[in-house]
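Structure first, then comments.
The excerpt is restricted to a subset of chains, each kept in its original location.
Labels for the chains are A, B, C and D, by order of writing; each one numbers its residues from 1.
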């Protein structure tokens, strides 16, 4: 496990997979958009607004998926103590937060014409809002430390703890006395969804997943770069601009001990 | 055609949700790529500096007891 | 167990010596609750309607506000690393600190809550359930809060950060706590609410000491 | 006889390599004195020895057993004094020590604390609140803590800070007594402490030329295997 997750191995793997991921994302995204916007029919009850579903639902799924991914990374960091797991969790958070926010926004944009209101305190909606808060808390925690490694470790622990909340909030739908989802949603929940709608939905979901992995690869790579840059800068080797060094400056340089304390 | 874009009067909702999603995704992609590019440039600079410094440094290190 | 009592005893002594710790938490609770009649207006029926929610939210905020120092001072003066190095399991130490937090925060809040309920015109039917719900709910707040307090050790701006981490995790307690009181006021059965709160308490009792101890170990590295 | 050994120890803090390939051995009655510039890694090494900090690479053994395998046993046998005194300003000296006595499961807490306070010459301060202590008195309270309960290993990080000449000599006496009873002491200090024949361990020798580490492992930003590419010869450290 350790050996496999070595940064260099990961980077090589990411390099070989990258073109494929881009291809899949572009193709599925393009077809999904075409099918969703032109090919699929308007819903007989919701009319054309149903087209919002092709992004609303995949973003919702991605928001949940990314959080679970983060928690899995947290567990891996806890069990195997591998720094790459922390970095991956750290790179996942902004993507997940973005998808969660997009789900909330598109949901609101769908809610206004369908329910006549931007927002209701319905269990499903609020659970999504809490998920966004969990993401924001994670990102705030990770960035609150001077030592980024320590931030990532604390973040992984939080992600793991926070995942307990996800099912709890989701099940609260049964106990929380609430206005329930209007029938228009419940109707769609059934397995009776038409293939003409299912196809673009699935294609968009695949495209979003591909997008997530692309961003993940990019961000992990730049985080690894950042770490090496920090190590180089902390070495104190590059502090003076030109070659003229005073004696004391020379003493400071190049030693691991220069900057601390 | 414009009927199509009107989407039975719901065009504004539909198109703005698509647009917001597209903008957000492109924004995240661009900032991630830019971060990667910048880190690469900076790393390259430091790396070349490191190479150029190396011989001189090890000499001065030897000079010290 | 001996270690647990030792920590509890010392921390309680510290809290009492450090002067009016729980008094301040209660005062914050009262002041926050009192803000609502000013903000919402004095209509008795509106206040009564929102009373249980306001009391729970204020209790959450008050418990949260005192979280920061569960580990912080011990972290800053080096006690925490010595506790990590002591032969007793760190989980027990954490549990001792959680117990102190509850005794100095949760318990006083429970005492003050009925007073605020009267001020907010809550019907007396709900009082019993309010107290029982808080008895089950506030230990959960302390337990979950300890995780947050341990995670922010060494972070910049711990105070605001801990609220961001902990408040979302508090929401289930809030929902069922306020729900139980609401149900009691409407004359409906409250059993289910309280049982779920009990389940959450047991879950956090099982998880929180380990999670917090893990975070503490990371912090003293 | 050696009971406490470490081999091939490498330590990284933050992004910074502190020391590499460090080895040490110590037996009962030995004292090791850590030396080095500020930031050379003395405190880091003591923390590694205490098990507070996991080394990036290398192991530490107590009687042939890796301490990481049984941390609880290691903790029970060691007493650690850090840079910080951990004296609570609102508690009396006596109350401050009581927690540590209770956590070590001492039976006769009272007499044990009194004995420790007496050894440090601060018995008269037993009922003084921490806030009113001078820095030297605070340091002595912290030192009293390590006398409470049985121990086989003392890890002392600059124990003399803030102590006046007399108390320094007293501390040296306590250390000698502990060594006489078969204890092992490892301490760091900037000034000389009057200890007979300590082994010297100069942390500066194990400093990693960052330069070469960085040049040697360009891809290994999060090195798993330690900095293999370093050309510094394997240092032997002190040996019994």
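What we mean here is this: a contact is a pair of C-beta atoms (placed from the backbone, for glycine too) under 8 Å apart; a residue touches a chain by one contact, two chains touch by 3 or more.
Just so we're clear, the structure is a prediction, and the values are computed from it rather than from any experiment.
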Composition of the entire complex, counting every copy that the file contains: A x1, B x1, C x2, D x2
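Basically, only the chains that are shown with their structure count from here on.
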Intercentroid distance (Cα basis), subunit C paired with subunit B, Å: 42
Between subunit D and subunit C, distance of the C-alpha-averaged centres to the nearest whole Å: 38
For subunit B paired with subunit D, centre-to-centre distance based on mean C-alpha positions, whole Å: 45
Residue numbers of subunit A (touch at least two other chains): 228, 232, 237, 254
Shared interface positions of subunit B, touching two or more other chains: 47, 50, 53, 57, 61
Complex contacts: residues of subunit A adjacent to subunit B: 37, 42, 47-49, 51-52, 55-56, 59, 94-95, 98, 101-102, 105-106, 109-110, 112-113, 211, 214-215, 218-219, 221-222, 225-226, 228-229, 232-233, 237-238, 250, 253-254
Subunit C-facing residues of subunit D, complex: 50-54, 72, 75-76, 78, 80, 82-88, 90-91, 95, 98-100, 102-105, 145
Complex contacts: residues of subunit B adjacent to subunit A: 7-8, 10-11, 13-14, 16-18, 20-21, 24-25, 28-29, 32-33, 35-36, 39-40, 42-43, 46-47, 49-50, 53, 57, 60-61
